[in-house]
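Below you'll find the structure I mean.
Note that this complex is displayed minus one protein chain, with the remaining chains in position.
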């Protein structure tokens, strides 16, 4: 789950990291008021989960509160990479001496959190990493000790020479790591971290992605979720404990297990079809999940056939069969169903389906071929 | 530094540990009001830094608010082990099913914090440890991981069988360890940890000793210091950065280094004298410390001679000599001074003393013998 | 032989009284796995299926039974604690079936186990089975057969699919192991390749990878340098869009890195037989045996 900039900066502020004054608003009038309070010279920034806001015209400088209001009128409601801007952040325009980058990510290779800094801030850090990797400095944090004081200082010395700036930056780096841990982040960034001509180091922009698996124990973070910024079907799927991603094809897929779900999509393609979605009903499924899954898949009007590919392990075939039967009882499904069912409690599952007049295949290739053919027929 | 019970329970409460309702008061009238609010049936507990309050009559049960007021009248102002009771805690009288002990100390042997529990609560834990050591259960905490969830559960299972009580106790043990860490404690105890007939686990009494070396970075804890409960000379000494303990003899001692200070006291005894104090002016001394040290020593009217025993290392003899000279300039010292000065900048120090008409010895035994003799002469 | 588990494996089930824990404990017992104890706090003293003693803590369970392995079916919030408890109780192997562990929990678990030299398989994995010897986890035993092909996979049900294809074609397995779909896992492809290479009852190896990360690429390098037995491989997620997490927390293409194409290319370079679809496994293995 991604936080908006205004939410992330609030978390940084609570942790004691210097962030510029400012506030969030959803009307031009509110923007004007904030801009007045901040003295008129402000930056108005679209709050959407998308990179490249600046290039898309979602970040504008204003010299007066009236101008800020005009900018807000233009930015609020605009679309950036398919997402509608509902809110803007209004912050004072800062005098900037230097721009750096500070971030913490979970690194698969070292199996640790890695703190990264670069004196090349304010630009796309992946580009810096690709073109001038020597300008990125990293520390893989030993979680048993946390980020050590000298590690933060060492990184800060890569950004500044003046000890006063170094100490401020080291403090920010340490606190950023603390926020990373306390918020259950998988990624946290300050880009740019700026120094002002007066010698203050501040976080000018912040980005925070939270590990979805942390949300259950971090209700305060979970409460920051902005459902309006997500696809409604994906929201419903998540709430039902399903993993769903909408795609452009016409073969709806309902599979247990992410690997098998991907392999099923690949096989649909292999047999000349096009998957309409990725959908993993997860392990330990209960029948209700299957009901919801069918409901979400059938919402997509492109779907011409639905393929169930279930290999029972911790998921039991009888649970899935019960779910299918219940779903059919509740709503009429207008597209053909192809069901492949094997593994744990396979016999029980097939019996349940047969009792309802449904049949099931046991071979994956057979089922996929059949579903692709049926979708083509219906199209 | 020790906290009062009412201060310690406040810290536990902040950490989410269940403590009974209640409040602190310093007049019988305020006690009566609190007791009324709590329904009359309360316990009135003297707040002093001394064990055995109960035996000394400092803890009384009351059935009514009026009775609580009477008890408060008796307890406030009473002396327990030489300490005057200035405040009492008023808490509801609890129904108690079981009493246990939970504590965390810094253990020299394992070089770790050790969490200890015992189902024998409400009594002196050192007695339990001496008589029935098998009733004490310990975990030495690896500071790299903190107290682990299963360690807290394992300890809680030594106190209770009912899983509901076990989980409450495990939560309290984990939080107690957190308070131990966050407060910079060297000792923290809940004794007794009680369970009520309704199945709630609560901290009925709390004790917290803080490592003095933590106070500099824990201003909130430092602010809890109750100067009225300490010897004024020891307070002054601490504020000047000196380590001072008043004793009963007549040879005032001013030494640099704790080991040498103890050895000096021992040698005073060896030569038939009696040390009036332990006083370590510490390493890296500045002259002002010496001035304060002399001022504190001379406050004690028993002192008949003052012995300086300085072996310069990080402490420089010239600093000490300057301090002695400054002190003599500021106040008249009426008892004889015997000064032993050797080590770092010895020549400079002796020169400073000689310029002021003072002489210095270089042998410790000579200096101690002389000081003992002078004190005897003056007595 | 086999890898990681065999008939001498003495297993504790953490969370034995839960829905999944009890179901799969029964299945493991039925298969012949030595399930010597279960752990559920507060249920110490009970017996599972009238024969397996249940303890309040792992320490008690291991002390009483001499168990050398554990399998974890507890909810995600408690799973890291359960792994650490098992580690402290000093079993040699921990298999964590639970999915949904916060990745930061895993960063703390990994060094804890490394210090104790304990192997973790998973989390978010189906466990492993050495057909005819022992099963730890949830892989359906009925689809397996004794034999000489080793299988390692980042996925759960896709593993079953492949095992099923092998078995129905008369190809048995030495050990089938699902290493889990999370970004941070205890045992990776290389650990398994090394063990299969050393196992004299394994003649060929099947590797089931997926998009995200670089483990398959590193494994391919390892195969080229160290594995003399034939290896065939598959990568799931050829049709996955970049930047979207495909169910598994680890299955995500970041920028242009971690794609199926890249991984299949690494396989080819290392001389690994690349399956276009799961069903290819039979043909590719038969060609190489």
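Things worth noting here:
Each chain carries a letter (A, B and C) given by its place in the written order, and its residues are counted from 1.
Note that in this section a residue touches a chain if its C-beta (ideal position, glycine included) is under 8 Å from a C-beta of that chain, and two chains touch if they have at least 3 such contacts.
This is a predicted model, so every value here is computed, not measured.
Considering the entire complex, the omitted chain makes contact with A, B. Checked against the full complex, the one of A:137, A:157 or A:271 touching the unshown chain is A:157.
When you scan B:118, B:168 or B:186 for touch with the missing chain, the hit is B:186. Touch with the chain omitted from the figure is made, among B:260, B:338, B:360 or B:375, by B:260.
Those residues of chain B that touch the chain absent from the view are 106, 108-109, 111-113, 126, 142-144, 181, 184, 186, 211-214, 216-217, 243, 245, 247, 255-263, 265-270, 275, 278, 280, 282-284, 310-315, 342-344, 364-365.
Think of the hidden chain as still there; on chain A it touches residues 145, 148-151, 153-154, 157, 162-163, 166-167.
Simple rule for what comes next: only the chains that are shown with their structure count from here on.
Distance from per-chain Cα centroids to the pooled protein Cα centroid is smallest for A.
Taking the mean of the C-alpha atoms as each chain's centre, chain A and chain C sit 28 Å apart. The mean-CA centres of chain A and chain B are about 53 angstrom from one another, to the nearest whole unit.
Annotation for chain C: residues touching 2 or more other chains are 108, 112. Residue positions of chain B with contacts to 2 or more other chains are 145.
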